[in-house]
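With one protein chain held back, the other chains of the complex are shown just where they sit.
Order of writing sets the chain letters: A and B. Residues in each chain are counted from 1.
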Amino acid sequence: MIVPLAHVLVLAAVLFGLGLVCTLVWRSNVIMLLIGIEIMLNAAMLVFVGGSNHWGVADGQVFALIIMAMTSAEVSLALALVVYLHRRKNTVNVDEFRELKD
Amino acid sequence: MIPVPFLTLLLFLPLAGSLLLLAMTRRESLARITALTIALAETLLACSAWFCQGSTTPQAAPPGFFLFLDRPWIETLGIRYTLGMDGISLLLVILTAFVTTIALLVSWRSIKERVALHFLLILAMESGIIGVFLSLDLFLFYLFWELMLIPMFFLIGIWGHDRNIYSAVKFFLYTMIGSLLMLLAIIGIYLIHGQQSGVYSFGLSELIGTNFSTATGLWLYGAFLLAFAVKFPLVPLHTWLPDAHTDAPTAGSVILAGLLLKTGAYGLIRFGYPLFPEAARTLTPLLIGLAVAGILYASWIAFAQKDMKRLVAYSSVGHMGFVALGIGAWTPVALSGSLLQMINHGLTTTALFAMVGMLDEQAHTRQIEDYGGLWSKIPIYSAFFVLFAMASAGLPGLNNFVGEFLILTGSFKVAQLATVLAFIGVILPLVYTVRLIQEVLFQEERRPLSMTDLSLREILILTFLALADIVIGMHPAPLLEVLKVPVALLTGGAP
Partner (left out) sequence: MKLYLELIILLPLLGGIVNLLLGGRLLPRRLTELLACAVIWGSFAATLGAAASYTAPVTVELGSWLAAFDFKAPFTLYLDPLSLSLCLMITFVCGLIHIYAVGYMKDDPSFVRFFALLNLFVAAMLVLILAENLPLLYLGWEGVGFCSYALIGFWYRKPENATAGRKAFIVTRIGDIGLGIAIVWMFQLFGSVSITKLNSMGYLMPIGVITALGLLMLLAAMGKSAQVPLMVWLPDAMAGPTPVSAQIHAATMVTAGVYLLMRMFPLIGVSPTVTAAIAITGALTAFYGATCALVQRDLKRILAYSTISQIGYMMLGVGAGAITASTFHLLEHAFFKALLFLGAGCVITAMHHEQDIFRMGGLRRTIPGTFWPFLAGAVCLAGVPLTGGFFSKDGILGAVWLKGGGFYGTLYFVGLITAFITAVYAIRMVLIVFAGEVPLNHSLSKGEGKPLPRIMEWSLIPLAVLGVFGGLLNLPEYLGSGVLNSFLSQPGSHEGMLPHATELLLQGVAAVVAVAGISTAWFRYGGDRRQQRLALESAPARGISAFLMEGWRVDALYDFMFVRPYKWLSSILWQWVDEGCIDDTLDRTAALFGRFGHWIGARGDGRVSRSLIGMAAGAALMIGWLAWVML
């Protein structure tokens, strides 16, 4: 079964839009932010895979694998940070953390 | 030839050592000993390179290089891992290893907190500096050029005193602005060369001989010159140096004056002139003018200093002016003198900073007016101090004279007026040096300070430096012999 590239791109765009909306709507909740970012990353990955399939080059799939590895590392680190932040201020609202401003 | 990739080992041994030190942050004495062992091993390694000279030149090496290593690194961009050692690099690498060892020994007791981190940074910096002296690929060169900045920034920022953060940031910004322009210029050469020949490469031997239009050449060379002039430092760009030196810990000052300043001169000799011969010739009057201005101006200002470290720092600016003069003249004799003077200045200034550091450690002041009459209290210290001060003032028979004299002899042919002015600059160091000696060592003590004379470790450090000073002063022939081939190749004269 061959999916045309255009369909894949449309799907990826929709997915990306969803992720973006997620981050923008729940923008003060750090967990939701992370989820949104994950969704956007997945959208990008989808484009890579689609492109790889379309041109028959393996590079895109390699990139997809790298992104997977990277996201897992990133999420584990980010969640650890969330736990730490939650312990410090008992909240996951990012707007509470603005010590860097000064 | 040595089977193991000797240059790689030479380059990364200190860095590997610094990683090792990461594991020893809690065990100070172990960290000290490990760091020293690595530094000594590196010195041994560097010295062993001396004996590779006679061996046949490796294949594909540019002329004059007796150790050479060329491996692909990021091939798509034409970046290669190209290291090479000729006489110039050899001497500077040995100096680096030597001065780093001394920097470690100098901070043996004076650093009391975060010892391992301190030593780690020094070793990492050593790798960076050696990388600068060995790389023959512009990209690699730039990498190491930046690498050596970072540890120095932290050394000044963490262990410095007085306005340490200010000085560290100032140092960083100055050098960074220069080197970013240099990066632009490097990319510029890369692109121009690529367009001309179709081969995109950062290799120095590839890039030499690229044709630039006059204006482009001047712009690119100007960017290089700016980066190097900041490091040198040439006169209007020197104000970071007194602050950085004054506020740095002793080891920081030692490395800064002994090694980092040399990278500017080295870059100009290795990259600036060969890459842009025409532009360099056009800007020679500027370089010589700034050099002579620096000699006179900095030596004059040094006289007014109240802080010993600041005085030595200004004297550094003056002495490096001589190096710049020799490079500007670009005759074989002057260039040999400049290179020799880089070594000499490294040794002498290292010694002076170390000695000021030793005083500071005991009395916790660097103000000249707090001392006086030290000779009667600490005679061994004083004798060494006089020796190094005299070396710095260019007394014949000690090392600085040899370099300065060769520079002046060589540059007279090219720039009479500048040389005559520089001769006046030869006596100005004497003026502030004898003042320093008189105020610190002679006369009566101004404040009752209880001082103890040098410890065995300190005597050892200073004896090595003193021997080096005297031996080079009396018998510079071996060093000049090593420099002969590369200098002849650079200046296009017969060896």
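Quick note on the criterion: a contact is a pair of C-beta atoms (placed from the backbone, for glycine too) under 8 Å apart; a residue touches a chain by one contact, two chains touch by 3 or more.
All values reported here derive from a predicted model rather than from experimental measurement.
*Asks:* So there's a chain missing from this view; which of the remaining chains does it actually touch?
*Replies:* So, spelled out: the chain left out of view touches A, B.
*Asks:* Give the residue, chosen from B:196, B:438 or B:455, that touches the chain omitted from the document.
*Replies:* In the full complex, the listed residue that touches the missing chain is B:438.
*Asks:* Can you tell me which of B:19, B:74, B:191 or B:420 touches the chain that was removed from the display?
*Replies:* B:420
*Asks:* By the contact criterion defined above, which parts of subunit B meet the unshown chain? Give residue numbers in ascending order.
*Replies:* 170, 173, 236, 239, 297, 300-301, 303-305, 332-333, 336-337, 373, 375-376, 383, 386, 390, 395-397, 401-402, 405-406, 408-410, 412-413, 419-420, 423-424, 426-427, 430-431, 434-435, 438, 441-444, 474-477, 480, 483-484, 487-488, 493
*Asks:* Touching residues of subunit A against the unshown chain: what are they?
*Replies:* Against the left-out chain, subunit A lists 20, 23-24, 27-28, 33, 94-95, 97-98, 100-101.
Just so we're on the same page, only the chains that are shown with their structure count from here on.
*Asks:* Could you tell me the distance, in whole angstrom, between the mean C-alpha positions of subunit A and subunit B?
*Replies:* 48
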